[in-house]
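Quick one: the structure is below, questions incoming.
Yeah, one chain of the complex is gone here, protein chain that is, but the others are all in their spots.
Up next is chain A:
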Amino acid sequence: MSIQFKKETFRNDYTFKNSQWAIDRFPFPFHEDSYMYSVNMEQHQGGPAGSVFEKRFDVDEHYLAEMEDRALVLAEDPLRCQSLPHMTLAGWDLLELIMVSKSEDYPDLFQLHREGNNWRWINKPMKIDDQFVFMDETTLPYGPMEYITRQTQGDFAVLDQRDDNLWMDAGMVTTQADWSLDFDIGMNFFEWHAPVPKAHEMGIFVRALKFLLNIQQGSPARRLNWTMTVNPLLDTSPENYHKWGVEKSTLTVENVGEKQHLRVELQTFFRLPRSNALVFPIRCYLIRLEELVTVPKWGRRLHRIIRDLPEELATYKGFISNRPMIQEYLSGFDDGQPTSDGIWPD
């Protein structure tokens, strides 16, 4: 099918909504009725037709609206996009990866024509048709990473690999679950994960790092992560906490189904060929609870997850004070029936 791009907002009047198509393909992150951290990695080599796992970089109905929101964030705060000087080569690697992937996976939307280093990139939805010289920054309006990530949904952390560690040395981060690129820039894997409760003691990060350091060219990996967000806000950044943090207190028994969203991140990992860096795209999918509970299995399961989640995790994920209200709402959709294994609807 061709995608119908929606005109919608992720701020002020919050007109964001999922179509039935988007609900049906939502990446529900819980494969069982309880949740604890795990290094839940799998190969990112396609997935069921139509699912968000199928393509290397999923494009959906929210594409144009998300790109508009990103442009607004960057206009207010250019530090959301940073690249340390040694990361330019990785930026070109990323530009190539995305252009090649999108033009192969969505030939009706994107085209890439290459003659040696003379490239032409056509992005039909965004009405872009640019010619440039690959590896020559002066021929693009932005650096290579910024150029391509202004046209690609999801945040991007570009990690340098050295000294048996990963370093947050470049990124485009405007749709984040309360973390800051400007704060984390230059940090290593353990430093930027320092705020996460419990996982260090469980040895999660040592194992995760070992896995990530060994991701090889041609063998990308993926996992899902999640949190909860009041209102369909893409930019839940520490920089703007004073604006969105207070919105958490606007939740009521009447509006919880409409305002409370499950926020799921599809995290993927690709080794970049020329730079040997690792790119970590973090794609955010939002779904309001009243949309989510239209899938009975998801309503039952999310109720049990939220009810049984350890207190530290509910605090870290930022919804401890609203948990009783969310739990109360979801309990109306949990009849106690058993649920089937796996993330897919029955």
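Quick note on the criterion: a residue touches a chain if its C-beta (ideal position, glycine included) is under 8 Å from a C-beta of that chain, and two chains touch if they have at least 3 such contacts; residues count from 1.
Note that in this section contacts and distances are computed from a predicted model.
Colleague: As a check of understanding, state which of "Chemotaxis phosphatase CheX-like domain-containing protein", "Teichoic acid D-alanyltransferase", "FecCD family ABC transporter permease" or "Dioxygenase" is the UniProt name of the chain not shown.
Modeller: Hidden chain identified via UniProt as "Dioxygenase".
Colleague: Decide which residue listed in A:T15, A:S219 or A:S340 touches the omitted chain of the complex.
Modeller: A:S219
Colleague: Taking the entire complex into account, which one of A:H31, A:H86 or A:H193 touches the absent chain?
Modeller: Touches the omitted chain: A:H86.
Colleague: Any idea which of A:D13, A:E115 or A:D163 touches the chain not displayed?
Modeller: Within the whole complex, the residue contacting the unshown chain is A:D163.
Colleague: Considering the whole complex, which of A:P78, A:P107, A:G203 or A:P273 touches the chain not shown?
Modeller: From the options A:P78, A:P107, A:G203 or A:P273, the contact with the absent chain belongs to A:P273.
Colleague: Using the document's contact rule, name the residues of chain A that touch the chain not shown here.
Modeller: Within chain A, the residues that touch the unshown chain are 85-87, 89, 160-163, 210-211, 214-219, 273-276.
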